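Below is the structure I would like to discuss, written out as structure tokens.
Selected chains only, in their assembly positions.
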């Protein structure tokens, strides 16, 4: 029984417990790191969707968060810093029947990788991006990231950071992401749901998950205080409504801000290819066109 | 005057259709059975500026652009000023007599009132087509063939443009016939060719066809001169074979996409020029560490930095061979000619796939853009070496190990979709399973494993004959080169032989790893070695010196233009005279920095 997961046609869903998506490699994160929560939600989400491990590819860049793929029983690609999105794009384009997730940190995706996000999003390629946002550079021991609050004092900003943080949800909406959501690692049930929906969504899914770094920026209490679910009547099909919610500076909303149903990049590629393949290809003939 | 080899140069303002004149006339010559070899310089200006197009044509294979002009066609004063010095004393100057009046210099002159003629036929944009007609007559080419070429290349059948072009062609032809050259000054005849299946093609086109022949199904690229037309070619073709071409947001993304695609099993490629390759260095190292096959084409242009984007250089050799943080095993392949771009691209794919490493393929601006007649491609040389895939059912011996240590260094690879083959491709130092590990032993083992693959590839490199060697067995003088300098070198050696100077040459096409045995043997036989290169520091000479610990005589040109055969010949003569005078000991080598 083949099923459709986003644009991927999966031969047959499997019945594996979340536990069975754990790889043999033990996470090396600090005890209490938010990333553990996101990983658990991820295990749960893919288990509930029944994705066969061999049909799934998890791509990442470098960072604490970048270690994610190795902990998942699936194909994984631990790339270089900032390049998870184009790597994932290549994977998905070459084999659209794979379920492709890209995982990264706030530095990885919004700083060094900032140039790739707009383009992956505007293409609407069917990958699910999960940003483990701890508002800090974890792996390099605590420098401010693009989501760190203004004024943050760290060794790299001993007089307080003078950079204003970006708004990741607004970014994703502006870029044309067709699924935009925000979770919080301390809300595992909701995060699981977001990941499930993101993966099922056909097109570019962007999920920002607050995932505190206990070692360099413990924001558990802060996020508990300032986050709240999107209003029950939020219209996720309205870009304007999504923008408004995203611009709310007092309460950081959790949930699905926006979803737009339509053709994904894979659909366009398929359609284009069908046109191109209408006539059978013959290399010899192509070469003959160069005859004197 | 009948010669067996003619060079014509056309000079004028960009926008006047100089390149079209040249290209169409070249095609006409080719269509009559002649071989052609073209070269052009494109101005720094975006529009406007001076354009030069040169065609050499002969009834036999041609290897270089030609040194002196038999004919100069000057569209304007600048076209005369810049080029007339190169015209042979017995050459013919043709000029637009509505634009300039060249001084008498003893050479044959012919004024062609291009503006006037164009006005007469009410087709001002047709000056360059009139010029083509004139050239056909000057060279005594069959008018009917010219007509056919114009019909194929200059307008839709039955269209107004084509009609005008044909009128223009005839106008030029007739004008020359009626004004003094009923008997044409030049005559060239192509050999009778049964079923002529030679190709008129550029290096980038040959390279793109090579990629298709090699089974490439994925291309990601970012536009850059002079590599963009590879992307554009494959954009049209790849979807026809069910493949994909994607224009990425930059070169880093382009290589990342190609690597991602290769991870799933696709034969993947990207192409760029030096500035783009410079941006890919981090990811190239990652392809090495994760052992992901990928072909990266660098069509070299003159630098450093932006430099001269439309001019040639061989200055990226070290970048291609070595640039990486810490030692990274990779292949480096260098085609030597337009034709060879096809075969070396196939070799590059096969090396990448079989040995699961990145391959940098070094072309250059000169061979990438020039149009040339070449023999049809020999498809029997277009064999596809597959990637070694994991046999997951067969290995009941526990978990799949992506980076298993083997004698060859090659580990069977699983692809997403293959059940039981799950692993994470890892850029951190890792154990065979792919799990990160920082112990000294594994770091060493994995480093050695990857370099072992370069050693394992040697038999294939020999089998695929990735080198060219020719010349006199007993010559004292040997020439070791790489890339597109082969043409002028070949002709220079012929000139030398005509002067009684013996020489031999070897051109490896696999630069990493070098064909060591062959080179050692060559040097032993030909102990005085010249290394000609289109760069400043002598990058290849440096590699050779480090390997063979001896002096090499260098000939370096760094001006954005290819060698002339005569320049190489002069150097050969100079070396020969030094040897003759028995003064030869060790010619001082220009200091390297």
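Labels for the chains are A and B, by order of writing; each one numbers its residues from 1.
What we mean here is this: contacts are C-beta pairs under 8 Å (C-beta built on N, C-alpha and C of every residue); 3 or more make two chains touch, one makes a residue touch a chain.
Computed from a predicted structure; not experimentally measured.
Student: Only one copy of each chain type is drawn here, so tell me how many of each the full complex in this file actually has.
Tutor: Full-complex copy numbers, labelled as displayed: A x2, B x2.
Throughout what follows, only the chains that are shown with their structure count from here on.
Student: Round to the nearest whole Å and give the separation of the Cα centres of subunit A and subunit B.
Tutor: Result: the chain centres lie 42 Å from each other.
Student: List the residues on subunit A that touch subunit B in their complex, please.
Tutor: 23-25, 52-59, 62, 69-70, 73-80, 83, 85-95, 97-98, 115-116, 118-119, 269, 272-273, 275-277, 279, 281, 283-284, 286-288, 290-292
Student: Applying the document's contact rule, which stretches of subunit B touch subunit A when the two form their complex?
Tutor: Subunit B residues touching subunit A: 27, 30-31, 196-201, 205, 209, 212-213, 217-218, 220, 237, 239-242, 244, 246, 248-250, 252-254, 256-266, 268, 282-283, 286, 290, 373, 376-377, 379, 399, 416-428, 433-436.
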